[in-house]
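All protein chains but one are shown at their positions in the complex.
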Amino acid sequence: MKRNVAIVGGGQTYHRARRHDVDQAEMVNEAVRAALKDAGMTMDEMDMVVLGNMEFFEGTHMTDCWLVHATGAYGRQGLKITTGGTVGATVVCAGAHLVASGLCDRVLCIGFEKQEEGDTGAILSGVANPLWGRSMAGAAVGYFAMMGSSYMAAWGAKEEHSAMVAVKARQNARKNKYAHLKLDITVEDVLNSRMLAWPIRMLDMCPASNGACAVILADDKTAKDRCRKPVWIRAMETAHNEQFELDWRDVKTKRPIFSKVCAGRIYGRLGVSDPKTYFDVFEIYEPATWAELVWYEDLGLCGPGEGFRLIEEGKTNIDGPIPVNPSGGVLSTNCIGASAMLRVWEAALQIRGDAGGHQVPKEVRRALTTAYGGTNWTVMIALSGALDD
Amino acid sequence: MTARETEWISIPMTVDVPYRFAAGRYLTKTLTQLRDNGRIFAVECPRCRRIQLPPRIVCAQCHVRNGRWVELPLEGTLVAFTIMFLPLTDPTTGKPHEPPFVYGSVRLDGCDSVLDHLIHAEPDRGKVWVGMRCRVVLRPPGERVGDLSDIVHFEPLPDQSRPGS
Partner (left out) sequence: MNERVAIVGVAQSRFAPRRPEVNYAELAYEVISRVLEETGLSLPGDIDNAVSCSHDIWDGQTISDIGITDVIGGHLRTEEKMAMDGSTAVFYGAAGILSGEYSCTLLLAHTKMSQTNRNIVNNVAFDPIYTRMLGFDYTSAAALQARRYLYKYGLKREDFARVVVKNLRNALLNPCAWNGREVTVSEVLSSPPVAPPIHRLDMAPDTDGAVAMILASEERARAITDRPVWILGMGTSYDAHYLGDRDLADVKALREAAARAYAMAGIRNPRRDVDLVEVGEEFSYQELLWIEGLGLCGRGEAARLTASGATAVGGSIPVNPSGGLLSGVPINVAGLNRVAEAVIQLRGEAGERQVKGAQVAVAQGHSGFCGQHQCVVVLGT
C-alpha cells in the first residue's frame, strides 16, 4: 500500500436477539457514536463512509440510502459494498484502500445486521442458483452438517470435540460484555441440545443476532497526532470460490481450497513461517463449531486432522498458547454484516489491551482475522501494534 | 415515574418479489434433456478436462469457455451427508421438506462436481455412509417440468452394506 493505514477507533452495540427498542437506523447509530467517541473524533472529520450488510436481509433495498443520517453519510462521500458474510472485512479493506490511495485521510467503516427483521433461513437458501439447487438448498446448517460428518469420517474426531468448541465460545462470551450468547454450558449441555442436522446441534450453530460495528481508519499523520494506540493494518487478502464446487465440506479434498490459498498468500506477504507463534491472537469467522476445527488446520495452526486435538488440549483457550476467538466469536454473536468487522475490531482491542474481561493474558503484538461467507469466500486481515513489527 | 411497560411498535410486512429466471445457453440444454429424455448432461473444460454439473459457461479454474457435452450415468457415490431434523422450506414452492430426512452430496460416476439432493434412505446413521452407491430417481416421463425437481431423489443401490458392519 502507498500509505500506512491504522485503526484509530471503533465501537459496537450490545448484541441481542431482540432489539424492539430501536429501528435499524438507531441501532447502527449506536455503533457509529461509540466509534467516534472511542477515536475522540467528530463526524465532520470523516472524509467518507463505507457501509456493508447482507443485501435485503431485513427486507430493504439499498440500506445505505435509508440509513444516511444514522451513518453520518448525509452530505458526505460514501459507498455501499456487499460480499455476503465477509462484507464486514471487505468494508475494512475498502476503507484501507481509500486511505492508502490518498483520496481520504479518515474513513468510517460500518457493518450491521438486524436479523430479527427478516427471515435469514429463507434468504440464505436463496444463495443457491435459482434453477439448480435452490429447491433443495440445505441452507448453512445442512452445509456445515456435511462438513462435520466428513471431518469425523476422515479423522476420527467425535461429536464431543465440536461440543468443546461450542463451550469455549460461550464461556469466552461470558467475559465479553457486548456478546450475545453468554452461556455457562458444558460439553454435555451441547450434546443434549436439539439436533438440527446431524451432527450439528442447536449449540453448534451461531445465533441470529442484532447488532452493528464501526471502525475508523486513518492515515499515518492522523494516527500519530490523534490516536494513543493506533493498530496498523499490515496485510489484507481475499479469496472467493467458484459458484458450484463447495469443497470445504469435504475435508480430504485435494483441490485448492480458498482458506488455505488465502492464508498462504497473507503469510507470504508478511514472511510468516509459523503462524501460531507469529500471531498472538486469532479472531476467526466460525458460523459452526466444525468450521473452527477446519480453520485451525487451514490456517496452519496444526497439521491436517489435528484440529480436534488442539481444542482437546485447550491450546486455543483464552489463556492457551494460541488463543482463538477470545471474544466468543461468531458462535456467540452473529449480526452477519457486522460479524467480519467484529473480528477485526476485537483483534484491534486485543492489541490495544482494551478488550477488558476477555483480554488475552499475555502480550499481544500481532493478530490475524478471517471472514467467511458466500460460496466459501474469505477475507483475511493481519494487524499489529507497531509498524516495524 | 411509575414503572410502565413500554410499547414498541413493530410492523409486520411480507415482501413478495416475482421472478422469471432465464436458464441460459448451458443449463437450458441440461434441463431440456432431463425433462424430455431423462438424461443428464454436463460440460467438460477443454483445458483441465474437469466435467462440471450443472453446466456453466466458464471453467472457473482455467478461465476458458467450457466446450464438449458429456452424458453422465444415473449412478454415483455419496460423498457427504447429513440427517436433517429441520423442516427446510423449499423456496420454489414455499412448502417444507418434512424432517427427518437424509440430505447429501452425490458424485455421479465420471463427474467432477457433486449434486446436493434428498437421499431416499432411512434417516439412521447406521444405514447411510460416505461411499454408499446411489442412483437417480426421476419423475415419470410426462410429469417432468424442466427443473431440478425432475430428480425426485437419489436412492441407494440394492445389495450393498456399510463397510465394517
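Order of writing sets the chain letters: A and B. Residues in each chain are counted from 1.
One rule holds for everything that comes next: contacts are C-beta pairs under 8 Å (C-beta built on N, C-alpha and C of every residue); 3 or more make two chains touch, one makes a residue touch a chain.
All of these numbers come straight from a predicted model, not from anything done at the bench.
One of A:46, A:96 or A:364 touches the chain omitted from the figure, and that residue is A:96.
One of A:13, A:29 or A:83 touches the chain omitted from the figure, and that residue is A:83. Within the complete assembly, residues 11, 13, 15-27, 56-61, 63, 65 of chain B touch the chain that is not shown.
Against the chain not displayed here, chain A makes contact via residues 1-3, 23, 54-56, 58-62, 64-69, 73-84, 90, 93-94, 96-103, 117, 123-127, 129-131, 236-243, 256, 258, 261, 373-375.
What we mean here is this: only the chains that are shown with their structure count from here on.
Rounded to a whole number, the gap between the C-alpha centres of chain A and chain B is 29 angstrom. Those residues of chain B lying in contact with chain A across their complex are 6, 8, 10, 13, 15, 19, 21, 23, 27, 31, 52-54, 56, 60-61, 79-86, 88-93, 103-105, 112-113, 116-118, 125, 130, 147-149.
The touching residues of chain A, when paired with chain B in their complex, are 20-21, 59, 121-122, 125-126, 129-139, 141-142, 145-150, 153, 194-200, 242-245, 249-250.
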